[in-house]
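Structure record follows, encoded as structure tokens.
Only one protein chain is missing; all other protein chains are in place.
We just call them A, B and C in the order they show up, numbering each chain from 1.
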């Protein structure tokens, strides 16, 4: 069997917009460092969400103009942010109690790998000599009511990030429920990936050929 | 052996003044409900202490004039109090973390019984049908760095409150270090009561005859 | 849009079911959500488990809920007070259960529930009747008992002010159990003297971030702050208070 040519997918910004569209109005949301941060820029008009940042704020706003940067007002990625009306500050134990206690409705995280039972690996490739760093990833994976992954479907060398079993060190077990990628969106149900939407030029045949998974086509089921 | 006539002792206010004089300047102190509350009225001039009240304030002040009572500003005994300059408010978990975490230097508690190893019984006489109520007594007995008891030496019927072993349900184990009574002050050391001071008309002979204890006379040791 | 405001106490309480576990804020009368409790009595839910530091004072608030026969079990640290006659009578008649918990352990169990900590080791109560039957363990040379998180279906609490996100501030020692109870219930309902515009509360001084609150209802300034009838045992130097007072002058 030959793997077909890699199709064109969505840009990072376009995937961020797909994730943003899936966030319910009024939700308390934590956006992980890296690509998920961009989700905040794509929330639909009229939707109001509370953005939580692990370093002690609820009601995080957009990036400031450069002349308004405040080094005491940053997000988990140490980027300058602002505070919206209704914002509040709290210390780190309260901030992580918020996550661990199930008060964050949804978090969006990047991934190295996601398994079909929802295991997430996103903090270490286990490479010898690498300096391990976990930050708040495990707390979010464990504590958020819903863990959504936003990632490229394939690594640069074409290796799928959606897998039967993660080979990298885990961040959390059976925690991911949805995955948004450049080529499609998936829900994890009963230990399998279900394809909800296809993005760009990809088709189911290519996805099945590329991913070594027992992939459910939830689009068809919806149509019957 | 006949027990001699009960001698005259100090009044409650006088005992409170003895306790107050033993509190180091700058200490963080919790005064239990009931008689210990009066200790606040007898602090020497020039001494500044932080009064902690379990219901969420540091920097508790004296009782207000009746026209200044605020039902939202009360102490552990639900009496109206005031706040001094430097006061702060916090919630109950933080308030008891303060005690349990060893941040309260000293607490003053009443007692039904204190044993020679420092066990305290002050919350229940174990009488059948009585409604049990413990409040913050166990937290204070366990958490304060030093637990000082302020009590009458004898019950109304003449039964000693300083005992070899408590017969009432315990509040805390081996927690009391000092006891101030109407007839004398005691330190608990190496499983024995040591008499530090005699108050009023009592003498050592009467104390030895009255208390069924192996009492050390620490006054004499100090003088040698 | 995030809008947790409810127009009436009735609306705020409508889904409370029989058998619910309810955290009720307050230490004596301070911070007790009296208007919500009155609403709960009218609402009619019964067979409740109520968690509060005390077990009601006088004949109003929590005491009235008990008197109405709605409470199956009280979880508290200090039920016995000079004016807790309602609870006393029900308890002696065997009509209400009591789970007695040291006050700090009660607070920490509630905080743990809100923080996703299912159990913790605690030194309080070791060697006393309240540790009997509890699993224990020596850590760092000291004995501790294992205590479990205390979660609830509802929390009814009282704050000073809220905004439409549910951010809350409290007033003086009326703060007490409110902030931790807000975190530990599936649904948290707060009564406040005043609902203010979003942004009116200082972000540095908000005590309970809105994420912990589901519904807020404005009840106006509580009249009993001024009416001189300080139910709940507020006294001056141990003497009951009998005259009208003002609250502004206290400091």
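Basically, a contact is a pair of C-beta atoms (placed from the backbone, for glycine too) under 8 Å apart; a residue touches a chain by one contact, two chains touch by 3 or more.
Because the structure is predicted, anything quoted here is derived from the model rather than measured.
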Chains in view touching the one left out: A, B, C
Hidden-chain contact residue, picked from the options A:110, A:143 or A:184: A:143
Among C:19, C:44, C:118 or C:220, residue touching the chain not depicted: C:118
Residue of A:17, A:39 or A:57 in touch with the missing chain, whole complex considered: A:57
Those residues of chain A which, in the complete complex, touch the missing chain: 37, 53-57, 63-64, 66-74, 77-80, 82-83, 89-93, 95-97, 99-100, 119, 124, 129, 131-139, 142-143, 169-173
Interface with the unshown chain - residue positions in chain B: 25-26, 28, 46, 48-50, 52, 58-59, 83, 85-90, 93, 96-104, 143
Touching residues (missing chain, whole complex) on chain C: 108, 112, 115-123, 139-140, 142, 144, 148, 169-172, 202-205, 207
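Methods note: only the chains that are shown with their structure count from here on.
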Contact clusters after notional removal of chain A: one piece
Centroid-based (C-alpha) most distant chain relative to chain B: A
Distance-to-centre winner among chains (Cα means, whole assembly as reference): C
Separation of mean Cα positions, chain C and chain A [Å, integer]: 38
Euclidean distance of C-alpha centroids - chain B vs chain C, Å: 29
Residues of chain C whose C-beta touches two or more other chains: 111
Residue numbers of chain A (touch at least two other chains): none
